[in-house]
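The complex appears here minus one protein chain, its other protein chains still in place.
By written order: A, B and C. Residues from 1 in each chain.
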């Protein structure tokens, strides 16, 4: 048995031991706040057993392990429904940015508590009027002696209502070209002048927030990267965590659709015999298997010490389309009673919840259009769209 | 009975009388050249009986009738498979441009022979490197005393190998902005220096041509519109003939697909019972009926003396998609033997011919993309794409 | 055929739109989403006051005696504002069925009640399967009805039902011997739920009132509601694309955005063409009315679901929030796609009609 296979077995044993207290069953019926609490405790448990932030240096609370161990662990972890997703942002982008760009002192202060699940972080990039267009942020950062004073608004900030700290990009030079007047900071979310207002999404879950900054004062030590180099820092943030395991919070599995198609009828026959249903199942299967193979191949490449290909970037686009098509068909198969709605249901087990979450999936974490642009430009070498915002000032 | 209903009856009687000599049966097995010949004779027959160019003034050989009579006649004409499509360009764009923009003398010379099917015209707009982008033409028109000298190349010219005359847009001022240096002419296709080379399309039919102009000299009298006003003239040309009856040269009708689905089997049952086939038939039916209703409504509006709505502009886009989907399904239903290919078959009766003509349909007469742009900009009021070719010279 | 609108009809449309524009209250509509079987009594009263409830009822019975196209205009405008109007289509289908197949007594009692707004009909056709039940489990015996009907639009606030039983379509007074099981649905303003009859008294409609035909009439009127919704969703996308900027330009300049909106237009116009053809078919008693209505339903369902989802995508993150109006359309589109039988069912209806009859 390879070391990695042994690692997998050990991880599985650990996970099985805790599945009852932290997995799917434990999460049933919890409010979002209760889930966050569970997630923080689960993170603490992982930290205590060397499974938290597996690749990070032990100096800052990580396990000092390998990229592959991390992937093996998250793949196994996803099978039991552990609430790791709720800390995916904290540990996926803000804290890694601290790890790379903060001072040693700051790292010692901020990283270990996050690894242990004691403090949560958010990422404050989007603003009203600056969604896909990151460089359009307007939140002001005004220099005042050794401090900066922040004023303005952020939006779509996941879990901000539960967070202790956040990373943020702000406009420090209103006169510089759009991409060149931004600076990157981290902020205390409990500081005076910060207020958080949850936003209900389509299913009325309050996963995201508006965050207002009313003359919030922060020291220059909270700056990450150079003054006016914030756009580059923000892009670096988004490039973090490229090979995360496929999201665990998916729609109902294909098995469930096959089962539904066996029990529902069309024209007096089991729906599984109907060509439309068969076509949908076959193509969903092909999409899911294709994505699984791409993921598996990336692991093989990493094992062999090579950089995986860029094809992993199709994952979100293809997976969300397949999930939405399955949810829509499942509702169609349910007949008129398919209109039933259970506001407490989870997207993982309920087709209506999966369906209504579909439009959000197409937008969150990069809209379909931005993903296609990225594939076209970064992988296929096609030219960038016309970008007047990059033109020198004064040109038409 | 309304006058129009009576007109329809008379037209139908005339058409029935000639269907055997000029309709589907007469066309079977003809080469393109033979079909063109038949089309010219059929045009002569129509002219002799007052059914040629129904709305045009009698002075120039037209029938002096109404727009509605014309539409009624073409709708009826299409049912019998008369070869009117081969003169659709001649009588649809070049000769109407003559009628509107030539001198009375020129009109007397050129219009009546075209109405009688004695002379054929083509439209020379596209060039290599200037397809959808009409204003990018490079064929040179150099002023030389009272003459112009044309040199350059046109392409995709339908039926040029059979034509007597053509209308053409050429670059008369290479220094003017792209859209402002063009002039519009008509030319004798038999003049010295004009050479025509047919292009085979996917099905190897030679419907279109390359046309080379090697210092072809034409008098300034052949100019239509002002010098350097050719772009506007070309757009006027393309706006001609807005309410033509739906093209008769379609794919096999939906009935044929229903019939095929009754005889072929899937999983041991008649294919018409398979959900995939049912979905395709139902949606093709809805598309065809929806387009038919739009056409019918345009006629009603014209009858009431009102301008029809812009929705007719979806016709080509929607019809060609439905046609291609039907052809693809029909081939799929035919099983492995669906690969059979008969190079003499017609798109109207053969699914493989209809299928292989699909890509051409999506491009000829405005690509799908140009049609969507037109709908978006002209009907829905959305902004034009970024157009650097319209920027003033010297700007970036 | 008359596929184009008369100037009187344009006037009806104009008045309806002015009223609805003034009355539109997204906040109220969002509140209805939280109320199981939520019914907008104010809007219903307004419909009564404007005579809309009587639009499709013959003048002899106190209605306005308007044709299907007029009723459909009202439906389209209601759809445009996504108002809670679950009885519009069902009442019209019921009025036609009662007028064509009812007894003199039924006509005299019910048509005026529909016109005055005192009667609200629900069509109780489906049981727990996708299509119309071939052998309904709901039984009619000696004037008494027993059985359960699923996902009935308007169930929570209907006064009467036309119920499909093993003996045919029965007219049922919902005042007693009926339990209404109203759960949450994706669009509570549809007022839907199950109706369980326990010895409810009913009368069969005579002369072969067909459940499929009833459903086709309801589907036709609903198709216009769907088209109204689709056009509203498209209009919001147009507006947003013409005002919102990203990367230094209007987002409407990006072909991904502008072509998507053009695709909405293509679908909306195909739906309208089919729906007009079906309305004309109903008015003229065309033998292929059911195929036309089926095509209209398929095209309108497709158009509305596409426009609602793609308009949301055009709006980006703001569009997927509870506070934005677009999810009123998204929910309505899915509810209307399912509640009268899914697209799968209607594809089958159309093909059955095409392969059974000459096209």
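A few points about this structure:
Rule of thumb we're sticking to: a residue touches a chain if its C-beta (ideal position, glycine included) is under 8 Å from a C-beta of that chain, and two chains touch if they have at least 3 such contacts.
As the structure is a computational prediction, the values presented were derived from the model and not from experiment.
Within the entire complex, contacts from the absent chain reach the displayed chains A, B, C. Across the entire complex, the residue among A:155, A:272, A:326 or A:340 in touch with the chain not shown is A:272. Note on the undisplayed chain: of the listed residues B:27, B:232, B:265 or B:348, the one touching it is B:265. For the chain missing from the display, the contacting residue among A:214, A:296 or A:344 is A:296, taking the whole complex into account.
Although one chain is not drawn, its touching partners on chain C can still be listed: residues 254-256, 259.
Interface with the hidden chain, as seen from chain A, comprises residues 254-255, 258, 262, 272, 275, 278-279, 281-283, 285-287, 289-294, 296-297, 300-301, 304, 306, 311, 314, 317-318, 369, 372-373, 375-377, 379-386.
Seen from chain B, the chain kept out of the figure touches residues 126, 128-129, 131-133, 136, 155-156, 178, 199-202, 204, 264-268, 271, 274, 276, 331-343, 352, 355-356, 358-360, 362-364, 367-369, 372, 385-391.
In this section, only the chains that are shown with their structure count from here on.
Per-chain Cα centroids separate chain A from chain C by 40 Å. Chain A and chain B have Cα centroids separated by 52 Å. Within chain C, the positions touching two or more other chains are listed as 249, 253, 257, 344, 347-348. The residues of chain A that reach two or more other chains are 266, 274, 276, 386, 388, 391, listed in rising order.
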